[in-house]
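Encoded as structure tokens, here's the structure I'll be asking about.
Let's turn to subunit A:
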Amino acid sequence: MTPIELLTSRYSYIVFVALVGIGLYGVINSSNLVKKVIGLNIFQVGIFLFFIASGYVNDAAPPLIEKGTGTGTETAYASPLPHVLILTAIVVGVSLTAVALALIIRVYNAYGSLDEDVIREVQLND
Partner candidate 1 sequence: MTDALPLLVVVPLFAALFPVALGYLWNDAGWATAAITAVVHLGLAGVVAQQVLTGGQFSYAVGGFQPPIGIELVADSVTAVLVILISSITILIVGYTRRVGPHQNAFYSELLLLTAGVSGVVITGDLFNLYVFLEITGLATYALVAANRSPAAALASVKYLLVGTIGASLYLLGVGYLYVATGTLNMADLATQLPAVGYDTPLVVTGFILLMTGLAIKTALFPVHTWQPNAYAKSPHSVTAYIAALVSTAAAYAIFRIIYTVFTPSFASVVPLALDVLAWVAAVSIIVGSVLAVVQSDLKRMLAYSSVAQFGLIIAGIAVMNQIALTGSVVHLVGHAVMKAGLFVAVGGLASVAGGQTIDDMIGLGRRAPIVSLGFATLAFALVGVPPAIGFAGKWQIVLGAVSAGHWAVGVVAVVSTMLTLAYFLRVVERLYFRSPSSVDEQTSDMSMNMTTDGGDTLVASSITTTTRIIVTLSAISAIGLGLAASDLITILEPAVEVYF
Partner candidate 2 sequence: MSTIISLKPLLAVILPAIGIGGIVLSRRYPNIREGPTIVTAVSTVGVIASLLPAVLSGNVYITNLGTFVPGVAFTLRADALGTLFALLASFLWVITSFYSIGYMRGLDEHAQTRYFASFAGSVSAAIGVAFASNLIILYIFYELLTVATYPLVTHDESDAARAAGRKYLAYTFGGGVAVLAGIVLVFWSTGTVAFTPGGIASLASIDPLIARGAFALLAGGFGVKAALIPVHSWLPDAMVAPTPVSGLLHAVAVVKSGVFGISRLVFDVYGPETVAALGVGVPLAAIAAVTIVIASIIALRQDNLKRRLAYSTISQLSYITLGLGLFSPEALIGGLLHIPAHAFMKLTLFFCAGAIHVETHTDNISKMAGIGRRMPLTMSAFAIASVGMAGLPLVAGFVSKWYLLIGSVDAGYPIFAIVLLSSGILNIAYFWPIVYQAFFQTAVETDAKPVIEFSLGGQWRPIRTDGHGHGREYGDEHTEETESESESDGDDTADIATTGDGNANGQPDDTDAESSQQEPKIPDGPSDPNAETTYAVDVYPSDHTTTSTADTERSARKTTANNRDETANPNATMNTGEDNTSIETASRSSSSTDASPSTHASDTPLTDTPESKTETEHSPNASINRDDTQTLRDDPDLGISDGDDETLKTEENNDDMHVSDPAWERRTVRTESTWFMLAPIVIAVTGAVVLGVIPQQAVFLSLIEQVVTAATGVVI
């Protein structure tokens, strides 16, 4: 399909790739530790977006069935599974960020800087 069609219909995936790229770039390229963690989060968000976007079904109803209606009245339901997966993944991401930040605080207290290059200098001078 043409690029324009790609952009209009599958934009989520383009954004997903962009986010993953930006996130990775942040992790690799920035020298500030906190920025690395931010990049990591962006990277993870991109992945979450992929899951959610791929779980989207056109014209589907939320997966809620009223009591008593059996298997429901709608023709299409969106699957809740990707969302569940992502919820788990978000929790994981949050806890990772928490741990990372705690460690960074300790690093900052010892070396006085958040910049990786500065820290390396300080370590060499030790």
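Structural remarks
What we mean here is this: contacts are C-beta pairs under 8 Å (C-beta built on N, C-alpha and C of every residue); 3 or more make two chains touch, one makes a residue touch a chain; residues count from 1.
Selection rule: all candidates are chains of the complex that A comes from, given by their letters.
Quick caveat, the model's predicted, so the values are computed rather than measured.
Here subunit A is shown alone, and of the candidates 1 or 2 it touches 1 within this complex. Listed in rising order, the residues of subunit A touching candidate 1 in the complex are 24, 27, 33, 36-37, 40, 43-44, 47, 50-51, 54, 81-82, 85, 88-89, 92-93, 95-96, 99-100, 103-104, 106-107, 109-111, 119, 123, 126.
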